[in-house]
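In this view, the complex is presented without one of its protein chains, the others remaining in place.
First chain written, first letter: the chains are A and B, and each begins at residue 1.
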Amino acid sequence: MTNRRAQLGMTMFLTAEAVFFFLLVLAFAYFREIPALIAPRVWLCTVLLLASTLSMWRGTAGSGLWLWVTIAIGVAFLLDQAVFFGTTFFILAGIHGLHLLAGLIALAMGPISALRAIALYWYFFTAVWLAIVLVAYFWGAA
Amino acid sequence: MNLWNWEPSVVAGCAILGVGYGALVRKHGWNRAPYFLAGLALLLLDLVSPIDTLADQYLFSAHIVQHFLLALVIPPLLLLGIPRWFAETALRRPKLNRLERTLGQPPVSWLLGVGTMLAWHIPTLFNAALAHDSLHIFQHLTFLVTGTIFWWPIVGPQEDRRLPMLASVSYLFGACVCCSLLGAFLTFGPVGLYPAYLNPPARLWGLDPRSDQQLGGMLMWVPGCFVYLSGIVSTVMRWYSSAERAA
Partner (left out) sequence: MTSWLCAIDHKRIGILYMLSALLFFLAGGMEAMVMRAQLAAPNLKLITPEIYNQMFTMHGTTMIFLVAMPVLTGFGVYLVPLMIGANEMALPRLGALSFWLQFFGGILLYFSFATGAAPSAGWFSYAPLSEKAFSPGVGLDYWALALLMIAAGSIGSAINLIATIATERAPGMTMRLVPLFVWMTLVTSIMIVFALPALAASLVMLLSDRMLQARFFDPSQGGAPLLWQHYFWIFGHPEVYIVVLPAFGMISEIIPVFSRKPIFGYPFVATSTVAIAFLSYGVWVHHMFAVALGRNFLAVFAAASMLIAVPTGMKIFSWIATMWGGSIRFTTAMLFAVAFLLEFTVGGLSGVAFATVPVDWQMTDTYFVVAHIHYVLLGGTVFALLAGVHYWFPKFSGRMLDEKLGRWSFWLIVLGFNTAFFVQHFLGLLGMTRRVYTYPNLPWFGALNLISTIGAAILVFGILLFCANIAMSLFFGSVAGDDPWNAWTLEWAASSPPALQNFAHPPEVRSRRPLWDRKHPETADWMRV
């Protein structure tokens, strides 16, 4: 029962976040504030995040070690985001990053019962990053 | 100038469908006939009336109206007109049964319906269809066919096999969002995506290309959403009345 409530709550929360990021990304793209993310550094970021998804998936299957791996990869990703500092895009990356940070904190300190919900949260924000990268690839400003 | 385009294959096709339907339901009751015949009449008009000429040569917005009817209005009407017993008998045949089971899966039918709508608006494809008659006929057929597939889980003839209320609402809402996004893109987007409409034989009703494209986008956006909304409203109303009947 608790799980159903938490899952529903998390799904609704992520729906709200989806609307939020959709509108934000749209505005950033419209004003060409999303750089064409062609630097190798950025592909590294993306690969890191995808790797963290895998480690999160392994972690939810029961292994606590993989969860710590996820946290480590997540921290590495966030540190990598520093490359955008000084640009307007840093705002979008920063908001995304703050959400990831909250997820990492929840992962490190939250109860086991919340794990599935946190995993869902993590997958969602990986998807948001992928969406940003896709927009950058097709409509990024050179 | 005669704006009506009495294409023989279209007229014949509609006539055959009409007569065939009549023969079918003659013995069992005409109660669903108004839906089917309305759909058929709209189909005929959509393809032979001035809408067709306007769509092909003059106005992007007219072309949107034509596709709109083909994909969003005519299929549900035709589906509502199919009697339940006919569907059940037909679907006992193994091949048709398998076809219905694959294509009738909500993700499949949704993707086919929405995907077709989005794909044909890619400028390369849209412009090619305008340039080549056979492709154009194919385009219209795909709208009709995938439209019917799209609406099957919502207004299919077997009521107990339709999607439950919440799934139907999400299904239609999702399609509405996609339709709105496309419509909004066409409304706000760059003019001249479909160059055939930049220099029509005559400028009708004072519509310059920009206004024409905007109008087309908005017709897709708002009346399009209205169709999906009507579907949602009728789904919810049916959900409530089925409870009363079951009680």
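In this section, a residue touches a chain if its C-beta (ideal position, glycine included) is under 8 Å from a C-beta of that chain, and two chains touch if they have at least 3 such contacts.
Just so it is clear, the model here is predicted, and its values are computed rather than measured.
Undergrad: Hey, which chain B residues sit against the chain that's not shown?
TA: Interface residues of chain B facing the absent chain: 169, 173, 176, 180, 187, 211, 214-215, 218-219, 221-222, 225-226, 229, 232-233, 236-237, 239-241, 243-245, 247.
Undergrad: Just checking the interface: what residues of chain A touch the absent partner chain?
TA: So the residues of chain A touching the missing chain come out as 1, 4-6, 8-9, 12-13, 15-17, 19-20, 23-24, 27, 30-31, 33, 88, 91, 95.
Note that only the chains that are shown with their structure count from here on.
Undergrad: Could you please state the distance in Å, as a whole number, between where the Cα atoms of chain A are centred and where those of chain B are centred?
TA: About 39 Å, centre to centre.
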